[in-house]
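For this view, one protein chain was removed and the others were kept in their places.
Order as written gives the chain letters A and B; numbering starts at 1 within each chain.
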Amino acid sequence: MREITFTEAAREALTEQMALDPSIFVVGEGIGERGGNFNTTLGLYEKYGPMRLRDTPIVERGFVGMCAGAAMTGARPVVDFMIVDFILDSMGELLNQISKIQYMSSGRIKMPMVLRGCIGIGGAAATHHSGSYYPLFVHIPGFRVALPSNPYDAKGLLTTALTGDNPVLFLEHKLLLNRRGSVPEEAYKLPYGQAAVLREGSAATVVALAVMVPKVLQICDELAKDGLDIEVIDPRTLAPLDTTTILESVRKTGRLLIADETFGPCGIGAEISAQVMEQGFDDLDAPIARLNGAHTPTPYSPTLENAVIPDQAAITKAIRDLVAE
Amino acid sequence: MANEDIALNSEQLLALYHMMVLIRRTEEQLARAHQMGLVPGPCHTYVGEEAIAAGVCANLREDDVVFSTHRGHGHALAKGVSPRAVAAELFGKATGCSQGRGGSMHLFAPEIGLMGTSGIVGPSILQGAGAGYSFKLLASDQVSVAFFGDGAVSNGAFHEGLNMAAIWDLPVIFVCEDNMYATEVAFRDATRVQDVAQRARVSYDMAAVRVDGNDVLAVHRAAEEAVARARAGGGPSLIDCKTYRARPHAEGMRDGGYRSAEEMQAWKERDPIAAHAAWLIEAGHAEAADLDAIEAQVNSTVDDAIEFARASPFPDPSTAADFIFGAGG
Partner (left out) sequence: MAIEIVMPKLGWTMEEGILDEWIKQDGDEVQPGDIIFVVESDKALQEIEAFDGGILRISPDAPPVGSTVKIGELLAYLVEPGETPPFEHAGTREAAQTVPAAAPEASEAAPTARGKNQVLSARDGGPAISPRAKRVALELGVNWATLKGSGSSGRIIERDIRAAAAQAASTAGDLDINISPVARRVAQEAGISPAELATRFPGARITRADVEKVVTQRGADAAPERQPLARIRRLTRDRMVESARATAPVTLTTEADASELHQMRRNLRADGGDIVPSYTDLLAKVVAAALAEHPALNASIEGDEILLHSAINLCLAVDTERGLLAPVIRQADRLSLLELAAISADLVERTRDGNIATEELQGGTFTITNLGMYDIDAFSPIINLPQCAILGVGRIVARQVVLDAEAQRLAIRQMMSLSLSFDHRVVDGAPAARFLQRVKQYIETPYLWLVN
């Protein structure tokens, strides 16, 4: 199978679905003729013009709220935030309107909307361009949250988002955008709420999110040389979260580490940890461990930036400590 | 009264009267029900502002859409939601227009274009714009109406929504119901430019008029022009309606002295229903008895609605978490 990048895979999903569904339109800053800061819409403006590739004023609240109205009335907006930190200006529209309107209307109004943007720390982007924020959305009923770690998942999860009725946060880690992987040329959907077991093992389970997935996989290959046999799970979507797969794995290994670049408090690791304790307490052979980035705004200088993300040594130590516990 | 160039026939004129009375009686009965504890949550009535909803919505097709505010009962009724569905929703009943998930601030009837009233000030402007975007994208001749109060005018959503609607020529009618107070904050204290139409014209190059919001015919005419413009692809309009609410911000809430008795009395004398009734008789469109008949019919309809709401079942608690998600993903 051909290999393409994460960005190409996601763009392919958008391109395919825009061709199939004329109600899809994209809004964002520089997603028109320019094709998106991260090439998310490259080449689409030429095909579909400004009504479907809508460059906007820098009014995140405005265009998110506007897209809510569009989604309620038959269109299928894709909001391209470029950098997901910008989503924060639209939180009222997202949390008070977009997540709630299907519910408030007792299901009579649909909210088919994709909210996509780049997340994550890297490239000295500093603190207004390095956020992830997905725990905020997992907390709110009414959102789907996709967190693909590879091109195949990116295409499949975005296709699903573009064909469903729900508001979906589709979050793309900056450092994954150029990763290549095998991706089918035809359109395909990946179900939400279905984790991928990327590596089977018995010594411990590591649930890794986004950029942590390739990092953890690489480390586990190293650890395997020492006879440590680690199971690695990529939830792929955080809402819904496939706790079944995680619980099954913990049932096997008895040990769980959640490796997540973003903040620990009230985070995904906390949620997974709580659920495993509620539903799999008797399977635990060691306290559940979390590995998170530092609970701090993201600094600019590379030495500082490196200090707030779990590096290879930290991940390795976390896994070894967990197994030794 | 702007009566020189009325293009409406008597039936349409009486229909406006009928709608205003229906809104008035429904609101009064809901206020009474709220006092009796039959409305478990908040209740913001539209008494005094009926001419705006009636005048605007009389120009809309069923497939046109309305995005409303916390003070939205009148918009819902004018858009065609039955008094039964509105009353039952306020009573928290399964037969309410939001099946008990919304209440006074979240009335939904998307099948007839009521896209929701809202507990948050501002989003109706953005969503109204978005519906306009949708209709333009899908090449539909539907139009979208965003109601909002003077309290939303200083909110970023006003600027962002009007700006986007203007730059993309969206088929949207922005209807500002300037009742002079954002809850208790007077509009004169919240802006240097109380002429909202002027803002729309100057800031966004948008067609905009300022009308007497208590004159249903004036509102109707302004809306008629705006709707026609939108349907014809002429882009958005703003109607700046000056009005006054006759009751407190919300039922059971004290007015707190921010409005003077003189002011309240003065606006009472400009009651839109009384004014329209007088004009109908004066212009020969109706006899007093005709209006009495309408009033009697409305009373009967509203009494039935309240009784219906009272008798309706509460929703099944097991459905409390239904409808969070739609299909797919």
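To be clear about the criterion, contacts are C-beta pairs under 8 Å (C-beta built on N, C-alpha and C of every residue); 3 or more make two chains touch, one makes a residue touch a chain.
Predicted, not measured: the structure shown is a model, and the values here were computed from it.
Trainee: Using the whole complex, pick out the displayed chains that touch the missing one.
Mentor: It touches the following shown chains in the full complex: A.
Trainee: Who touches the missing chain here, A:Q17, A:S132, A:T160 or A:N292?
Mentor: Of all options in A:Q17, A:S132, A:T160 or A:N292, contact with the hidden chain holds for A:N292.
Trainee: Where does chain A touch the missing chain, residue by residue?
Mentor: For chain A, the residues touching the absent chain are 254, 257, 281-296, 307-311, 314, 317-318, 321, 324-325.
Simple rule for what comes next: only the chains that are shown with their structure count from here on.
Trainee: How many angstrom between the C-alpha centroids of chain B and chain A?
Mentor: For chain A versus chain B, the centre distance works out to 40 Å.
Trainee: Which part of chain A faces chain B closely enough to touch in the complex?
Mentor: 22-23, 25, 51-52, 54, 56-57, 59, 61-75, 77, 92-93, 96-97, 101-112, 141-142, 144, 160-161, 163-166, 168, 192
Trainee: Going by the contact rule set out above, which residues of chain B touch chain A in the complex?
Mentor: 65, 67, 98-99, 101-102, 106, 108, 110-111, 115-116, 118-120, 122-123, 125-138, 140, 142, 144, 156-157, 159-161, 163-164, 167-168, 321-329
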